[in-house]
Structures are given as C-alpha cells and as structure tokens.
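Excluded from the complex is one protein chain; the other protein chains are retained at their positions.
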Amino acid sequence: MELSFSLLVQQLFIGLALGSIYVLIGVGLSLIFGLLTVVNFAHGAFYMVGAYVAVYIFEKTGNFWACLVLVPLAVGALGLATERWLVRPLYGRGLDYPLLLTFGLAYVLVDSVRMIFGVQGEHFSTPELLQGTVDMGFGPFPIYRIFLVGLCATLLLALWLFIEKTRLGLIVRAGSRDPLVLKVLGIDVDRVWLLIFGIGTALAGLAGLLAAPLRGVNPEMGGPVLIEAFVITVIGGMGSLVGAIVAGLLVGVVVAMTTLFQPELAELSIFALMALVLIVRPNGLFGREGLMS
Amino acid sequence: MAADKDHPASFQRRSIIKAMATGGVVLAGGGVFPGILRAQADNIRVGLPIPLTGPFVNEARAVQRGAELAVKEFNAAGGMAGRMAELLVRDDKLNPQEAVTRTIELIEKDRAHFIVGSVSSAVQLSVNNATKQRKVIYNSVSQSDTINEAKDWSKYTFHECLNPHMTAGAVARYAFPKFGKRVVFLTADYAYGHEMVRGFQTVGKAMGIEVLADIRHPLGQTDFSSYFPKILALKPDVLVVCNFGRDQAISFRQAADFGLKKQMKIIAPLLIHSGRMVDGHDVYADIIGGTGYYWGLEDTVPSAKRFNDAFRAANGGTYPTDYAGLGYVGVRGVLAAAKAANSTDSDKVSDALRAIKGDFYKGPTYYRACDHQSVQSMLIVESKPAAQAKNKEDIFNILAIENFDESKLRSCKELGHA
Partner (left out) sequence: MSTIATDEHAPTLKFESVERHRVLATILALAVFPLLMPFHALATNILLFGLFAAGYNLTFGYTGKLSFGHAAFYGTGAYACGILISQYGVHWSLAIAAGVTLGGLTAFVMGLLAIRTRGIYFAMVTLALAQCVYFIGFHATSLTGGDNGLRGVNVPAISIGPISIDLLQPFTRYYFMLTFVAFAVWLLSRILNSPFGAVLEAIRENEQRARASGFNIERAKLLSFVLSGLFCGLAGALTAINLSTVGIDIISYHTSGQVMMVTLLGGMGTFFGPFVGAGTFLAMEHVVTAFTERWQLIVGLMFMGLVLFFPKGIWGTILEWVKK
C-alpha cells in the first residue's frame, strides 16, 4: 500500500501515546527496582489489583474520578503492608529472595482476586466525559488516550519534583546511592524504603485503573504487563526516571512503526530493542555502573 | 483396550504405597498421596483435560458443566447395563506439555476409557498424539483444521467441534455478498487465526473478494491502536477479525474507540459468548460472526429446548453457551457409543460412534466417515441490544442457520485420507 506522509505522522503520534502507557506501567517498577534494588515480580499483580479495586469502587460510587483518587491509595496501602511485613526482612539477602517472594505474592494476589471477583473478567467503561474521538488533522483519535498522555505527563512532573526538589526526595536519592550514610546521619531509612515501595505499588495500581477502559479487566491482565514494565525499566536503566520515560516512549514508537511495516514482528521488536541496548550499553540507556550487579 | 487389563507395575506400586502408609514412612515431597482420588474400579471413566486456569477458563467451565450433565443423564438412564459413568476433570493449564502429562496420567493412573476436551488448537493436537499412541478414543471439543488431517488423525480421533474451514466458510458466505468485496484481515498470528483466514479466503476467492491486506498481530495483544491507521487508510468494506478470547474483546473495543465501525463492517468467525457477556453489547454492537450453538435456537429446534431445560435445571437457571453444548455432546456421544457397543473397547466404541446419527441438542449431527469430523449446523449471529433482550443471557440475534453437508467440508482427499 501507499505510504503517505500523514500515515507516518499518525503512526508516530500513536506510538508516543502508546509509549505514555508504557511509561505509566514501567515507572512504578523502575522506582522500586532502582531505589530499593528489589525486583518486584508482583508489579503486574498490583496493576491487576488496581483495576479490580477500580471496578469495585466504580460499582459503589459510579464515579471515575473517585477511582482515580482511591485506587492508588488502596493499592499503595497494600504495597506498604507488603514492604513492612514481607519484603523488609529480606533486605541485604541479595536479589533472588525478594524476587522469589514477590513471585509467590503475585500468585496469591491473582488467585485471591479470582476467588473474590470470579474468573470471568469485568467490564470497565470509558468515563462518559472522555468518550468519543477528536480529529487530530490526520484522522480520528480517542479522547481518552489524549487524557492518558496528559495525565501521564502531569504525574511524571510531580514525581520528578518530589525526587529532585523536596527534602524527602533528597534523602531518597542519597539512600539509593549509599544507605549507610543515611543511617550515620540518623535518618530512619526504613521509613524511606516503605514510602518508596508504597509509591511504586500505588503507581502500578493507577496504571491498572487507567488501562482498564482500554484493555478490560481480568485476573491474568498483569502477566504481559510485568514483562513490558521490566523491558522499559531495563532499557532505560534501573532507577532512572528519565530513563523510564525515554524507554517507554521509545518502545511505543518502535512498536508502532514495526506494526506499520511488519506487524508480526511487533512483539519481538521490544525484545530485540532490549537485547540491542544492553549489548551496547550493559547498564541500560541511563543506568549507573555497579547498581544491582 | 489396554487400560482395562491388569497392570503389574501399578499393583506393585499400590502395595508399596500401602506398606509405606502403614509403616508411617513419609518422604520429602513424595509418598503422601490421597488414596480417595483413585477412581472407582468398574465405572466408565471419561477424562476431561481442560484449562481450568488461564484466559479460557470461562470456556473450560462451560465444557465441564455440559460434560457433567451428559454423565448425569447417562447414569440416570441406567448407564451401560448398570455400569455408571464417571467424569475425571483435570487442569491442562492451556499448555500442551501439561495437557499431555494430564492425559497420560488419566490413562495410566486413573484408567480413563475415553478422553474428551481441550479449548485450544495446540493442546488438542498434543493430547491427540498421546491418545493415538495409546489407542484411546479422544473427542476434541475445540476448533482445529489440522486434527482431521491424515498426518495427525487416527481411528481413535474424533472432532466434535466445528473447524475453522466450516466456521469461516459459513460466515464468509453470509457476509461478503451483503457487505462488500474489499476485505482486510486482522489476524492473531497462530494456527487458529491462520486457519480461519484460509477458510475465509477459500470461500471468498470464489466470490471474487479483493484482499487489501492480511495483517497479523501477536497472540495476547493488549493494544491494537497502532494497527488502526493503516486499516482506516485502506478503506475496506469489511474488516475480518480472526482472533479469540480476550484478544477479540480488546480488539473490538479499541476498534470502536478509534471509530472503525463507522467506516467498515466488522465480522469475525466466532463471537465468543463469555466475551459478549462480560463486555456487553456496546463492544460487540454491529459485529457479525458465527457460533456453534446459541440457546435461542430453542425457539425452532426441540432438542435445543430439551437441552437448555436440562442444563438450566442442573446449573441454577443458567443457559448453556456454545462450549457448554460442546462439552455436553462431546461426552454424551462417546457414552452413547459405549452403550451401543456395550463395551469400552476403543475399536468397538470407535465403530459405534461413527455409526451414530443423532439429534442431541442442535439438530441432526453425525461424524464423517473418513475423518470423524462432526457434520452439523452453524449459526450466524449478531449482538442483541439490552433493550430487546428477554433476560441478561439473551445476547445474540440469530441471523441465519447454515446446515452443512459434506460438500462444504474440505474433501477427504484434501486431508490426505485414502
């Protein structure tokens, strides 16, 4: 078929919009991964729990905006409990143990949701205000996806301001480099870690809620997300917020372009990109030497 | 049949286990196994490996409920000269390796006489390979063109479900003349998708359709947005979406988000009951597809009415879906054949099953002699808006019924049968 310029532009735009969803999915994992050196295998499960909490809250309130506030709080609280009682005893024991623990936790969360909500999956409608499409000049585009791009940008800005401009953020940054220094300074490192884990899981839950109107809700929805989130985090470089953003957008564009020219390679392209990046830059695009090795 | 004979190894093992249990010996991970699970010795045992976990669990549950009804009815009617039937349900996890292990377990340990089941093309082929080697009858209840081909098929292989060639063919015959000849395919990149596309193209070619693109998407796709600009730019009359399960629900939903339905007719080989139930009319609106069974058939077909009533009585008023029908007739057929042959011997039951021409739940069906493909009717349906529905399970309008004759199937010669 003919490859018009407008089709290319449109595909690029779609790729970036898709990328913002990837960023949303990846950023929570990256935060926990980079700062706590915890490989959170339950990330996808927290994402799924977020979607189900949204289904529940929407059923009770009928209000999407209430979900937007309550879902991150609820999933974040679950994350806090997880860190406090399950992950904390494992600090200093290497990569493998938190990984195995969260792997087990993911099983437990998925099966618990099956028990409570059933196996059939749930429907989650796009909020009425955000239904329909707008003409972007090159063709129709769903309003909800534009909303997602805006929300994602706002969220990342807030996160960046928190890490770079607040005192707590300073502590977090220092702690990720050398927790011992914080201890010497008399700062309660445990509380910092707790907070980060809570934020990371809250972001996963939020991503689940936001994806629900696009992808539907079912107990297995976290599986592919875990892989996507890992790929984003690793390509960007662990613990780098900028890295996660660049990687997410990059993956979105690569997927969109592969889909246009060679759709059956779309899935592989993500992994090929990851392999390529890591072979050239073993610590990811923005990763630091030595972390987690 | 081998499974009926004494197995020295098994008795030796049982006595060892018994000795161990009395001695109170427990070894790490090993020796402790529940004896209560051991099947009753004289029952007719039907193994049902289905994906009780994973994305097709809705379909699997439906198959199980249908199968349970078949067993219940068989036993209520006195069984096979007093021998009762027993259903052994196992989780195949939608994984071929797991399914083979479960099947071998069913045959070796549980002494299953027949195997029915599977909700995946890949799984059924693997199970069939295992049953074929062990000369055990297998009645598959999910779609595949390959299982009937001479390379995979055996005397003990039966295919209860419609196959992609039949399904896609029927939808194509209905849809292309009505909605137009310029066609784009959006296809899940695996055997099921490929076989469906081949079915549409075989029939479409004769009608002179023009295929603008055959776009393949990876299995388990969560976002279709990047596929739509190209499809919109091609301006087809008809978009044929050949995928299954959650891929189908997500692609329908996102296609609607991007306004595809306003520009083209979307058709699909099968409309999935569970998908329509969960996602509602809006997602499925205006999309036309096929199904092997819909309970609304009861208005015109008496056996459907009988089946629906029996199923609802056994399942708290729930209507049977297409997969419930498959589970039912898959097991019922095998048991009926065993009764007719008055034996569980694979060869005798195979002959009896091939001879059965019945009307179990959807009008007359029978197995074609050369490949044991079930020849049956198929429905063309579209989603019914909630305002018109009689109840919440009233989800489809039946647009047409295609009654297959063998000329519409791939020929025995084409499949490699002599």
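In this document, chain identifiers A and B correspond to the written order of the chains, with residue numbering beginning at 1 in each.
By our rule, contacts are C-beta pairs under 8 Å (C-beta built on N, C-alpha and C of every residue); 3 or more make two chains touch, one makes a residue touch a chain.
Please read all numbers here as calculations on a predicted model, not as lab measurements.
Screening B:84, B:150 or B:219 against the full complex identifies B:219 as the residue touching the chain left out. Only one of the listed residues, A:97, A:117, A:147 or A:160, touches the absent chain: A:97.
Touch with the chain that is not drawn comes from one residue among B:146, B:201, B:291 or B:365, which is B:146. Across the entire complex, the residue among A:7, A:27, A:106 or A:225 in touch with the chain not shown is A:106.
When the missing chain is restored to the complex, the residue among B:122, B:184 or B:239 that touches it is B:122.
Although one chain is not displayed, subunit B still touches it through residues 9, 13, 16-17, 20, 27-34, 37, 52-53, 90-91, 95-97, 100-101, 104-105, 108-109, 121-122, 125-126, 128-130, 133-134, 144, 146, 151-152, 190-192, 219. In the full complex, subunit A makes contact with the omitted chain through residues 33, 39, 86, 89-90, 93, 95-97, 100-101, 103-112, 115, 227, 230-231, 234, 238, 264, 267-268, 271-272, 274-275, 278-279, 282-284, 287, 291-293.
Convention: only the chains that are shown with their structure count from here on.
Contacts from subunit B toward subunit A in the complex involve residues 54-55, 57-58, 61, 189, 212-213, 215-218, 220-223, 225-230, 232-234, 246, 249-250, 253-254, 257-259, 274, 277-280, 282-283. Listed in rising order, the residues of subunit A touching subunit B in the complex are 1, 4, 7, 10-11, 14-15, 17-18, 21, 119-123, 125-126, 133, 138-142, 144-145, 211, 214-216, 218, 220-221, 224-225, 255-256, 259-260, 263-264, 266-267.
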